[in-house]
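The complex appears here minus one protein chain, its other protein chains still in place.
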Amino acid sequence: MKALQSLNFLKDRVLILVVLGFHSLVALLAPYLQLPATDSQDSAALLQGPSRSHWLGTDFLGRDVFSRLLHGGRPSLVIAFSATAIACAIGVFIGSLAALAGGWIDDALSRVVDLMLALPTLILLLLIASFFGQDPLVLSVALGLMYAAPIARVARSATQTLLARDFVRVARLQGGSRISILFGEVLPNVWRLMFTEVAMQFTWILLAFSSLSFLGLGASPPTPEWGLMVAESRSYMTLNPLLVLAPIVMLASLVLAIQALVDHE
Amino acid sequence: MTLDPVLTQSHFLVFNNVTVRIRNEPSDTRPVLEAIDLQLEHGETLGVVGSSGSGKSTLLRLAAGELAPGLVLDQGGVTTVGTNLLVATQAERTSIYGGEVALVAQSIGESLTPHLTVKGHFRDTVSGEVVDDQVLESLAEVGLGGKKYLHRYPHQLSGGERQRVLLALAIVRSPRLLLLDEPTSALDVSIGSEVLTTIQRLQRARGFALICVSHDLGVVSQISKRIAVMNQGRIVELGQTSRVLRSPAHQYTKALVGSIPRHDQRVRGSRLQSNEKILVCRELSIVRGETTRAIDSLDLAVTRGEVLGIIGESGSGKSSLLSAICGLVPVRSGTIHDGDGYDLSTASQARPREVLASIQMVFQNPDDSLNPMRTVAESLSRYTRATNTEMSSALLSVGLGEQFLSRRPREMSGGEKQRAAIARALLTKPRLLLLDEVTSALDVIVQAAVLRTLAEIQHKLNIAMIIVSHDIAIIASFVDRILVLRNGQVVEHGSVADVINSPRDDYTKKLIQISAQRSSV
Partner (left out) sequence: MKSLVRQILFSLTTFVALAIISFLGIDALPGDGCTALLGRFGSDANIEACRQKNNLNDPVVVRLRDWSSDLLRGDLGYSIKRDEEVARIIAPRIRNTAVMGFVAALMAFPSAIIVGLLLGRYPHTFISKVVNQFSVIAMTLPEFVTATVLWLVLSLWIPVFPGVSVMPSNASLLQLLPNVWLPALTLAVVIFAHSMRTMRTSVANVLNMPFVQSARLRGTSERAMIMRHIVPAALPPVVNVVALDGAWLLTGTFVTEAVFNYQGVGRLAVDAISDRDTALILPIILFGLAVYLASSLLADSLVRVLDPRLRSSDR
């Protein structure tokens, strides 16, 4: 019955899965396809429309748009995955620990999480990006730390709900240690409750990085990155609209697909 | 199915060969309602009894002209006060509801709008000038006299008061047909009994026709002259209440009537007591939250192999007491020791393994006791480290076959899950088993079966038990000694015979009286 439900779930989302599959393949395989180098400039062929040698044309520095497009998701995806992993690890751990421990530990941790939620994250991100260079590691860690707070909050309430359940009380009565209960009863069930939240955070982080790149504080030229490509090509819209529209379509389709996948309506 | 003699022609409500199915299901699956034929006349009272899944709620809704979106009327028709409500327009319905027909839904959770005062609720249907008088009259009739109730919010009312407000709302426009869905299942027995008396009084005074749906035969028999017994979508028996209860014709009805616990009918033989104490509480006090005294200076002793029954309604402190014995909840003052002198005020995580193993508990909600992601085998063995053989024999002792080892909770019924929970508790070979309302969430027939199983286990293993229930009949038919708990204090205490035959406390007397009323016809 459950298997049937999962199949139905997937069946309704065929289009979404196709889009996600496409993006995954592109992101993983881009460097292995025989594409023109993303930073090779052909000064003789600036701002060309689609042609046989340049399927989507060239940009203002003569670089091949198609190649840059296919490579353009990788920087943000790498950062989004690492940051989300960090955010989850920290967030779920803190949130569930707070709920399990209760008492002053819970109070203290909750205060810290509330403080972090009050911080204007994007400004801080701009600051960090600006002052510490645009090192992907620094950005991943910073993003991970910032987005750990909302995850911690959801993890805490999910854990509290779980702790009230009788099977957890039974585990305590039968001699389960706190750690054993945490990993055995709480965390596996918490993950199921949190899957949607984590997926949403993943997309927010992805968008945050693209926006940073757009503002010039994320990926730095000549890296191909969708947000950066939009920013760079804005002035040349009228000459080759693909320069702006193509990265927008790629970014939008990826984010929409992920959110639609976990959307319960 | 036996039908009583033909009724007069003034049929108030008619179900004509009604079959209801789940939308889009193939035609060989069991329908929700099958071939329902029912007539109700003016001023008549009818009770509909059945377990969950019997279709009784669907039937009630249909009488009100409501069909859930996932259901479809396959055959037949329903006529209520002369109209087919299923095809009525929105306007027709709005004028009929509350006016001609009123339905009081099951009041689990919030049946009253949380942000409206009591008076505010009446304003939907009673307009303008006459409001206050009419409303006050309605409220007084249901036992909520005085102006103070007008401005209260639902969360400021007790469960019984909320149910009465719902009744007042239903009768304020003098309907000719009142439909009640589980009117007392969310209430304590004593409160529920009072509400039922009020309903009886209202019906006699105003003369409306009444259909009352409940899983509880006692509730239904109190206020209806005729009873319909439902099982799996069909009406299996229909007739005068007294006749059906005294001499049921259908097999299902027989099983149903036979399963109802009676305080004067033993399910388990009494035992000779040993003198070895395994639990002693002295002046035990437990506090919930900041200040609420859940248990107040309680004295208690349990001997080996003895079954102690604790009767208490909500707020009596019974669950806090059991939780404290297990070490799940801290003790404020007083002492609590086990048979070896170990101080049981220690929290569960600090107790040594042997102590933990010697006291185990089974909880009320079958859906909550087993980790939904685990098989029975995993749930049973994870902390007890029991072997397959041990688990199989434990399951067998609770009446479950070996195949249940690989089942998951979602594949099991409520009764099966409770049995698995009991098996799990037995795996540590406890001296004392705590049972917190373990059958309250089960259907009456399943409940009787589980109680029989518990009796067998108790006899075979000579295990001491503390059974908590709000139902004095269950307690009296099973245990050796009774303790009546009210507001954290013991108000009655003694052997079953003593307490039931010569109760000293008024509260106990009332509970016994209500139970007697329900089992007499």
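The chains carry the letters A and B, assigned in the order they are written, with residues numbered from 1 in each.
In the analysis below, a contact is a pair of C-beta atoms (placed from the backbone, for glycine too) under 8 Å apart; a residue touches a chain by one contact, two chains touch by 3 or more.
Bear in mind that the values here come from a model prediction, so they are computed numbers and not experimental data.
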Touching the absent chain when the full complex is considered, from B:Ala102, B:Leu298 or B:Ile336: B:Ala102
Per the touch definition above, residue among B:Val14, B:Ala64 or B:Leu370 touching the missing chain: B:Ala64
Residue among B:Thr19, B:Thr83 or B:Ser111 touching the omitted chain: B:Ser111
Contact set of subunit A toward the excluded chain (per top definition): 114-115, 118-120, 122-124, 126-127, 130-131, 203, 207, 210-211, 214-217, 227, 230-231, 234, 237-238, 244, 248, 251-252, 255-256, 259-260, 263, 265
On subunit B, residues whose C-beta touches the chain left out of the figure: 64, 66, 90, 93-99, 102-116, 120-121, 123-125, 153, 155-156, 166, 169-170, 173
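Operating definition for what follows: only the chains that are shown with their structure count from here on.
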Between subunit A and subunit B, centroid-to-centroid distance (C-alpha), Å: 48
Interfacial residue positions of subunit A with respect to subunit B in the complex: 1-2, 165-167, 169-178, 180, 184-185, 188-189
Touching residues (chain side subunit B, partner subunit A) in the complex: 326, 328, 348-349, 353, 356-357, 359-361, 363-365, 368-373, 379, 382-384, 410, 421, 424-425, 428
